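One protein chain omitted, others in place.
Per-chain numbering from 1; labels A and B assigned in written order.
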Amino acid sequence: MTIKRLMSEHRYSGIVVHNGVAYFAAVANLKAGAPFREQAEDVLRRVDEKLAAAASDKSKLLAVTVYMTDIRKIAEFNEVWDAWVSPGNSPSRHAMEAKPPIATHEVELFCIAAV
Amino acid sequence: MTIKRLMSEHRYSGIVVHNGVAYFAAVANLKAGAPFREQAEDVLRRVDEKLAAAASDKSKLLAVTVYMTDIRKIAEFNEVWDAWVSPGNSPSRHAMEAKPPIATHEVELFCIAAV
Partner (left out) sequence: MTIKRLMSEHRYSGIVVHNGVAYFAAVANLKAGAPFREQAEDVLRRVDEKLAAAASDKSKLLAVTVYMTDIRKIAEFNEVWDAWVSPGNSPSRHAMEAKPPIATHEVELFCIAAV
């Protein structure tokens, strides 16, 4: 079975696809200090973009891990998520607070999706 | 390949199955403030329930991530885990301390299992 890497750099690949499954992380691509809600919206746009690059879409998400720098903002994240998620096709999801390499990245997702 | 979602709500699904693999998170379903050991036992009962719903069982676990609010309780968690795990069929496992959305959920698991 072949391995397909997209948006690949030396350190890591933006997405890796193997045996019908895509693995990728996503962070917001905004200037430092952007409001949390904008980051939440942008990280989900990034998920859409990455899934599109792999010829998939959000209705095929299998599992999502949500890492946040301040877990008290989960309600605000959920508002953005609930408006975005594919109705009837929600993935498994779990969330926790964890400190990222770049402190201004307030929310990061790790996704596993079917392609 | 089809995607099967069980215990599905708008925000997330309780389990998602794709290509012979199930993805799910589990937390204890007890009143806030239940002792840690009871939470540990209950979260593993929840894993059993979810696996049963997917026509699988604990002997088919592939990988488990353990998130705990107080990693110093890992020895107590291990006592409960060791009595529960399928002998000869243990999954890959790693554990760390991380703050969950609901502070009284002292232990949460993310599981990948064969079905």
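List of remarks:
Assume a contact is a pair of C-beta atoms (placed from the backbone, for glycine too) under 8 Å apart; a residue touches a chain by one contact, two chains touch by 3 or more.
These numbers come from a predicted model, not from an experiment.
Considering the whole complex, the residue from B:A34, B:A53 or B:A114 that touches the absent chain is B:A114. In the full complex, chain B touches the hidden chain at residues 19-21, 60, 62-65, 71, 74, 78, 81-82, 85, 87-98, 112, 114.
On the side of chain A, the interface with the absent chain consists of residues 1, 3, 5, 8-16, 18-19, 23-25, 67, 98-101, 108, 110, 112, using the contact rule stated above.
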